[in-house]
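After this line comes chain A, so read on.
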Amino acid sequence: MSNKENPYIPHMAKVEDTWYETHGERAIKTFRVVFEDEEVKESWEHLPGQCAMIGVLGVGESMISISSSPTEGKFLRFSVMRMGKVTQALHQLEPGDSMTVRGPYGNNFPLEEWKGKKILTIGGGIGQAPLRPIVEYVRANINDYQDLTVIYGARTTNDLCFKQELEDLRECQEVSSCHLSIDIEEEGWSHFVGFVPTLLMEVNPSPENTIAITCGPPIMIKFVLENLKKLGFEDEQIYTTLENRMKCGIGKCGRCNAGPLYVCKDGPVFNYATLKQVPEAFA
Partner candidate 1 sequence: MKMSVENQSIIEKLDLLGCIQCGRCTGGCPVTVRTNLNVRRFVYDAYQASLEDLMEELAQYSEIWDCTGCHTCAVRCPKGLKPVEVLYSLRNQIVESGKVEPTVRDALESVFLEGNPWGKPKATRFDWMEGLEVKTAEEGQEVEYLFYVCCSVAYDPKLQVVAQNMVKILEKAGVDYAFLGEEESCCGSEVQALGEEELFMEVQEENVELFSSYPAKKIVTLSPHCLSALKKYEGLEAEVIHYTQLLAELIDEGKLSWEGEFPKKVVYHDPCYLGKQNEVYDEPRQVLKSVPGIELTEFDRSRERSLCCEGGGGKMWVETESQQERLAETRARNAKELEAQVIVCACPFCILTLDDAVKAVGYEEEMEVMEITEILGKVL
Partner candidate 2 sequence: MSEKVLQKANWSSFVQALADARELWFPVKDGPIYKFAPYSGDVDAGLEEYAYSSVPPKAVVLPQTETMFLYQVGDKETSLPEEKKEKVVLGARPCDARAMDIVDRVFQWDEDDPYYLENRNKTAVIGLACNEPFVNCFCTSLDGSPGSTQGLDVLMVDLGDKYYLRSVTDKGSRILGDAESALEDASGEGSQAEEIIKEAEGKIKRSIDTEGIREKLEEGWEAPLWDEVSRACLGCGACTFLCPTCHCFDIQDEVEGFDGRRCRMWDSCMFGEYTLHTSGHNPRPSRKERTRNRISHKYRYYVEKFDKIACVGCGRCITSCPVNIDILDILSRVKEEL
């Protein structure tokens, strides 16, 4: 068996660029990486919502959502919060260094299915990372969709990811709206102050022909779901992505299940109608 057929053998990817989205002990750093092997670079295909196992040899791997859309080019973007051993090691990487990547894993947002619909993303904190490819994908194919609304918030301005991009998005005409918020009042902040679920009610999107996708801390998701229901969204119109501890990424190692669902294979993207049946999904 060669390395290439072995799903556990990672590919090497060169870090082309890095920058910090947020600072502090749990800083979020974004990496733009390109596969070193030309063949891998060419054959790699992923869709918004999918993840990859990235890591550093000698330290380990972590499942991280791919935060770039394939429409952006032959590179991958990962936004990584500094948490444990692996993410600490990843944060040490600088342009020119290498990381390991294998994947892509999991299912994707059914963007084909959603054609002709209005797209609403509701993100909080690092939860914007898996939503970002949707935004980019829809922007690239804006003619296929009726509308794009982005709602995003974080605790403070320092916790906001993709700040500049999102500010730019507000200026961008093909997008009907982008709404930003922080939890606590800060000087110089001209947008909404308050929690994301509250902002959602403020924006008051119509459920008609709309798909709502939310990702963020569990507590935020809980209230966003409640509010979406209040706004008249049906379960089938709501999507979210889950994360659980993973080791293999291919449905073998056993740990990422939420009830009968393997997050790595059946997810990470789930329709709320499915998830509702699985009490463990919101544990």
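As a convention for this text, a contact is a pair of C-beta atoms (placed from the backbone, for glycine too) under 8 Å apart; a residue touches a chain by one contact, two chains touch by 3 or more; residues count from 1.
How these were chosen: all candidates are chains of the complex that A comes from, given by their letters.
Remember, predicted model here, so these are calculated numbers, not experimental data.
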> Which one touches chain A in this complex, out of 1 or 2?
Replying inline: 2
> What part of chain A is in contact with candidate 2 in the complex they form?
Replying inline: 1, 3, 5-10, 12, 36, 57-61, 83-84, 87, 98, 218, 243-245, 247-248, 250-255, 257-260, 265, 279-280, 283
